[in-house]
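Okay, so here's the structure we're looking at.
Of the protein chains in this complex, one is absent; all others appear in place.
We just call them A, B and C in the order they show up, numbering each chain from 1.
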Amino acid sequence: MFEKILIANRGEIALRIHRACRELGIQTVAVHSTADADAMHVRLADESVCIGPPAPRQSYLNIPAILSAATITGVDAIHPGVGFLAENADFAEMVQEHGFTWIGPEPEHIRVMGDKIAAKRKVIELGLPTVPGSDGPVGPDDDVAALAASLGYPVLVKAAGGGGGKGMKVAHGPEDLDQALSLARSEAKAFFGNDMVYLEKFLGKPRHIELQILGDGQGGVIHLGERDCSLQRRHQKLLEEAPSPALNAEERAAIGARALEAMRTLGYRSAGTLEFLYEDGHFYFIEMNTRLQVEHPVSEWITGIDLVREQIRIAAGGRLGFGQEDVRFQGHAIEVRINAEHPETFVPSPGRISDYHAPGGPGVRVDSHLYQGYRIPPTYDSLVSKLIVYGATRNECLMRLRRALEEYVIGGIETTIPLHRKLIQAPDFLNGDYDIHWLERFVAGDRAA
Amino acid sequence: MFEKILIANRGEIALRIHRACRELGIQTVAVHSTADADAMHVRLADESVCIGPPAPRQSYLNIPAILSAATITGVDAIHPGVGFLAENADFAEMVQEHGFTWIGPEPEHIRVMGDKIAAKRKVIELGLPTVPGSDGPVGPDDDVAALAASLGYPVLVKAAGGGGGKGMKVAHGPEDLDQALSLARSEAKAFFGNDMVYLEKFLGKPRHIELQILGDGQGGVIHLGERDCSLQRRHQKLLEEAPSPALNAEERAAIGARALEAMRTLGYRSAGTLEFLYEDGHFYFIEMNTRLQVEHPVSEWITGIDLVREQIRIAAGGRLGFGQEDVRFQGHAIEVRINAEHPETFVPSPGRISDYHAPGGPGVRVDSHLYQGYRIPPTYDSLVSKLIVYGATRNECLMRLRRALEEYVIGGIETTIPLHRKLIQAPDFLNGDYDIHWLERFVAGDRAA
Amino acid sequence: MPKFSLDAALVRQLAGLLDETGLTEIEYATSDVRVRVVRQGVPISVTAPLAPPPNAGAPAATPAEQAASNPDTVTSPMVGTAYLSPEPGARPFVNIGDTVRQGQTLLIIEAMKVMNPLPAPKSGVVRQIFVRDGQPVEFGEPLICVE
Partner (left out) sequence: MPKFSLDAALVRQLAGLLDETGLTEIEYATSDVRVRVVRQGVPISVTAPLAPPPNAGAPAATPAEQAASNPDTVTSPMVGTAYLSPEPGARPFVNIGDTVRQGQTLLIIEAMKVMNPLPAPKSGVVRQIFVRDGQPVEFGEPLICVE
């Protein structure tokens, strides 16, 4: 086992990794920017090294600085956390070339999954379902009507060069197709200077459901069930739960079995997440995150598996030591993300924490680097706390979440706690009846009210 | 289900009950003395009533005041918590006579178990093992040698009127018996004016092991396994763990089956605890606590059963709804009691909390009414926080405890946190090799060092 | 002698700068004038564990607290229900402006179905009655003021 690990990250995730290390009897080295000298994980770490000024490019993304810090402190391994360099295959390779162990997947797997097109090709080869569509741009000579019919309406016409919703048109039936094609083509031409378009099956109200994977790279692979992360605003997840209120045991087992088969073929090592859109009983792969995720605690709680501990054990050469049949799903867990943002306008709110009191009692976990007197720097992302609650049933879990949100005090800055307090009153949410567009509407309606 | 519950207690246990109520959607009424107007549970409760001055006799033990508070707030039920009136059978009866539901056992069961001699007689009748001994005083005509031989050496000669170790002598073999008898008799005569003595089997290094019981009073009874509470100083528990490192599954099942049979015969309702001494594979009943216990969270964690929620459900007429075969024991849990006391001299240390930061992350539960700026009144007991940690194995649990103790900050007063930090280094404790005398020796050695 | 002229606007401006900058003291002097403004840090953290109650930050005591600390105020010796007259519909024991003798019943507190008369602790004039007939009262709650 490792004696000393460098944590190449900041905030709550750095603290999370520090805790896992301490519980394994491993010493920690915190690297930090000048803006984070007083950060919780820096104060708790056995050693700390200042690696640069506040700007991430000069500190948390500064590969030479991080590798130098690893060298001068003599660590065995580097954990990249979430974000920053966690999915940088070059960094993973350099870590290994410098003689440190990389606590993460094979760089090759990071690389292939980091490229959207390569990833899609790869998982199709591995037998996972993706959003069906044209294999490439559709030209004037293609039988678009036949293709659209084979995909099943509604279909989406999408600019090849596009993004941000521009050059995207939905055809709800054959009668819309021509118009959608010509509109998308002219928008594509106007915005991207290229009128090539793709055709894709359109999902009107999908859920975002992802599967937590853990492999040892030695043949052992399990999944920890799914997380429902449909509650998003501008593609930022705000609340995640496991299991999904939309899935039944058969669907879970079926997608789980396909995913295990794929990951076993790939020989995947460490923690990873397969993200899917889910609609009408079907899963459509969107991407794979080859790292730990912010919302990993909900999977930990319903399975009793400590993902960070397992990442470290596996990186040290350990095997999983158990199979899918040993993974028991028990109860329900919800994570709410508490951001330093105004709960209605979402304007960031850095500043000094004048009051801090975390909720306690049974079934409550708080992963946060906040403390009274801490000053949140304006330089980094706004996630300041994850409140995770557990209950034997979803209803117990919801009631506990409500009670914990009543207790949580973060003073001196604005946070999204009031938004979560409103969310927990919304009948749709309580009924588990939401898709990836629901939260945007909820927030908009809320602001109009 | 109840709409409103009065919590007739203070401190962390009042907060614990408040949390259970909120999670069931039940409103709470906090009653408090003038010294507790700023207490956490008072601030979180839906309503609060000041019932008297700081002295417990005039507030938390003031039955008319509590019943009046229940009347003017219109509650459905009263939860007595732990201590104060929790084992007062008269109070339980008065609560019922005034038309409120008593969240606890039958007053008759509280009464019989509250009397040491009646309790011992009762549990013998119910088939539980007690410390064997003479049924009454041994006279000059009794065949003491035969009785001692039947109990098995060593035996304890005990003054009938005695207490505090006076008039107690141990005979390690037949050769010591006459001298022990005559010494005990003369001490008994000198100290208590009565030379009658009892004979009892002597336990040299017993463990304190207790069994958590939960009955619905309608035929349903389960146990939640044992807790090992051997780490005591002056009969005050400082750390409790479940399961006991000394017991194996057969012993657990055997004592559990006998206890269930006894409690089913008794028709026990609500939470309760059977306390035993345990030595060389044998259990000896010492007393039954007919209430919730401070250390209930460790049993909650290894079984997933919320004891306070169940107490409330059962008081409202609910049935258990599951049997012993449904109770699954999983993992290991430890509770450390954090008292506002000097960690070496144990001198109480009330005062203002200048800094407060509770540990977080996976597998950590904190039940505490502390907050930064709170002033601990000097009037009540010194328990200010319970840190409960969980791990898949005892070793994981110990490592997590160590890490959580590293994170816990309580400033402005002295606490027992430093003692626990030392305890977690002690090889005997880490090996689970301790009895009820161990902690006294550890503390004494520590102070001499 | 020239009249002292207070530049209140300047003080307000400096007070605003205190807020803006988070300073606790500013001293500013020129050859003609010297101004020093100070704001002592109110430790907000005392009320940490809850969202601040509606009156948080108000330095003054609540009216009830003020009344309770007035030595002329009779506070409730127990939890219960206050009755201002001996029975429903009867005339109240005392009215504002009445002169009362020490020991005279001011009102009744019902607790545990027992009626507990509350005697006047001293002779004087009833200045205020803080409770309504039939109102629940807690320990220490101000009931009546006899001066």
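To be clear about the criterion, a residue touches a chain if its C-beta (ideal position, glycine included) is under 8 Å from a C-beta of that chain, and two chains touch if they have at least 3 such contacts.
As the structure is a prediction and not an experimental result, all values here were calculated from the model.
Asks: With the missing chain put back, one of A:20, A:49 or A:255 would touch it. Which one?
Replies: With A:20, A:49 or A:255 as choices, the missing chain is touched by A:49.
Asks: Looking at A:2, A:278 or A:371, which makes contact with the chain not pictured?
Replies: A:371
Asks: Looking beyond the chains shown, say which of B:88, B:101, B:270 or B:372 touches the absent one.
Replies: Candidates B:88, B:101, B:270 or B:372; residue touching the omitted chain: B:372.
Asks: Quickly run down the residues of chain A that touch the omitted chain.
Replies: Residue positions of chain A that touch the missing chain: 31, 34, 38, 40, 43-44, 49-53, 59, 64-69, 71-73, 371-374.
Asks: Since one chain has been left out of the picture, which residues of chain C touch it in the full complex?
Replies: Contact residues on chain C toward the absent chain are 7, 10, 13-14, 17, 20-34, 36, 38, 40-41, 43, 45.
Just so it is clear, only the chains that are shown with their structure count from here on.
Asks: Which chain, with its centre taken as the mean C-alpha position, is closest to the global C-alpha centre?
Replies: Per-chain C-alpha centroids ranked by distance to the global centroid put B first.
Asks: Could you pull out the residues of chain C that touch at least 2 other chains?
Replies: 45, 47-50
Asks: Please output the residue numbers of chain B that touch at least 2 other chains, ranges allowed.
Replies: 44, 371-372
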